[in-house]
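Read through the structure below, which is laid out as structure tokens, and then see the notes.
The other protein chains are all here in position, but one chain of the complex has been omitted.
Here is chain A:
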Amino acid sequence: MISRRPFLLAALGGVSLLVSPLRLAAAEAPPADPAVAFINRLADTAMQTMVGKGVPDQERASRFRTLFTTDVDLVEIGRRVLGRYWRTASPEQQQDFLRLFEDIVVLTWSTRFKDYGGDLRHAVVGFVDDGDRGLTVTSRVERDHQQPIMLQWRLKRTEGGFRVVDLIVEGSSMAVTYQSEYASVIRANGDRIDGLLNALRSKVADLQSGAAAPRN
């Protein structure tokens, strides 16, 4: 069901464009906040990659990997996800973990909305600057026939701009969820980090073979 209000707004916008192009140009003048622009660009790219039809899964995954390694601080997230086990892990285990974690995240998110037929529309609705503690950009994703999804992007400032350090979906932080899940796996394996690494390896293999197989 198409909401009428955006249509109405678009129509009004169209009219005012015809009537006074100058005023509209003036209205555009206050530049969008750089953090908001960053999220808009990131979300647009991600959505196009996710919903894109006829893109082979491997291509989809590699595009996501590029996106994640440039705009998302996977190292910082990974350290937080491993939590107290990060310090007890050997440097090799840390590197292994970060590599596997990247694989899992890429494989998980690149296929998340793959089979979703409809439109995904993403719009930033606000942001809060917490100074040194980073920024939070709030946005919503509208889907056909479904309640919109509320997202919060936790960002940190870097030399060149911003990097994502967490994504909160409907109140659930992805970093916290991974952390809680992985701690549970480590505990189940007698507090051994290698237990988690093995579980991650077999999950990556599963997801890769699942992605390679034709889907019905």
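Annotations
One rule holds in what follows: contacts are C-beta pairs under 8 Å (C-beta built on N, C-alpha and C of every residue); 3 or more make two chains touch, one makes a residue touch a chain; residues count from 1.
One rule holds in what follows: contacts and distances are computed from a predicted model.
Note on the omitted subunit: UniProt lists it as "Surface lipoprotein", one of the names in "Protein-methionine-sulfoxide reductase heme-binding subunit MsrQ", "NADH-quinone oxidoreductase subunit K", "Surface lipoprotein" or "Cytochrome P450". For the chain missing from the display, the contacting residue among A:Asp44, A:Glu59 or A:Glu170 is A:Glu170, taking the whole complex into account.
Among A:Leu42, A:Ala61, A:Ile77 or A:Val124, only A:Val124 touches the chain left out of the display. For chain A, the residues in touch with the chain missing from this view are 1, 3-5, 30, 32-36, 83-84, 104, 107-108, 112, 115-116, 124-129, 131, 135-136, 138, 145-147, 150, 152, 157, 168, 170-173, 176-177, 180-185, 188, 196, 199-200, 203, 207, 210.
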